[in-house]
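The other protein chains are all here in position, but one chain of the complex has been omitted.
Presenting chain A:
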Amino acid sequence: MMAVEGVVKRFGAHTVLDGVSLTVAPGEVVTILGSSGSGKSTLIRCINGLEALDGGRITVDGLDVSDPRQLARARRLSATVFQMFNLYPHMTVLRNITLAPELVLRRPRDEVEAQAHALLASVGLAGKADSYPGQLSGGQRQRVGICRALAMNPRYLLLDEVTSALDPEMTAEVLAILGKLAARQSGGGGTTMLFVTHEVEFARRISTRIVFLDQGRLIVDLPTDQFFAADGGLAHPRIRQFLSKMAPAAPLAEIPA
């Protein structure tokens, strides 16, 4: 279980996270919604130890991420997919995927490479193992980013606006893969996902729970169907406002020229 307890994070005088608490149990797919600057990405960066906390506590399966020793162990349990892909530009796609499993998990190279090839095939990139990131499109890079994360066999998968840098077509490619991943979760025993996104419709389809961050505070934490119910999340004016702005399939006629 990932447990975020009263986390405070400040950048200078600006409080980005103001007492956020959240738990993610195994098997859940939890989506964090909220407008830009609400602290969603910062929360993810606190969980994987990229930002030091100014208050509160975060544990991953009981490991406190503020303690360097425990953080090192916690990082073997989770994997992160980034908005800007962050692939290693000087390594082949295959090496991008196998590096950490080999060095951190100390798994044998052939076993890891076999898994990497299987993962690449599952995201439609079977022929790209020997390519370099610079030779791939954005959507392909992000699919490699997902493979790199999955090769760690993570118990928890953190996804930080993974489609925000992609055009709609590439976004669809990546979401299709994440959709499959999430569907696998319902069987149980799979990867738990914590998902920061602006793709509201997609979140609605794959999430078991949705939380809403507003100005560094977590104002709503509800099962997906209740979040979108008129007497649930939608009863909250801030969320109603957010969702009306985000409505993805707004007919062209409604958009002022």
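Convention: a residue touches a chain if its C-beta (ideal position, glycine included) is under 8 Å from a C-beta of that chain, and two chains touch if they have at least 3 such contacts; residues count from 1.
Note that in this section contacts and distances are computed from a predicted model.
Student: Could you tell me which of "Putative outer membrane starch-binding protein", "Transketolase", "Amino acid ABC transporter permease" or "Rod shape-determining protein MreD" is the UniProt name of the chain missing from the displayed complex?
Tutor: "Amino acid ABC transporter permease"
Student: Where the complex has a chain not shown, which of A:R75, A:R155 or A:R209 is the residue touching it?
Tutor: Of these options, the touching residue for the absent chain is A:R75.
Student: State which residues belonging to chain A touch the missing partner chain.
Tutor: Touch set of chain A with respect to the missing chain: 48-52, 68, 72, 75-76, 78-80, 82, 84-90, 99-100, 103-104, 132-135, 141, 148, 152.
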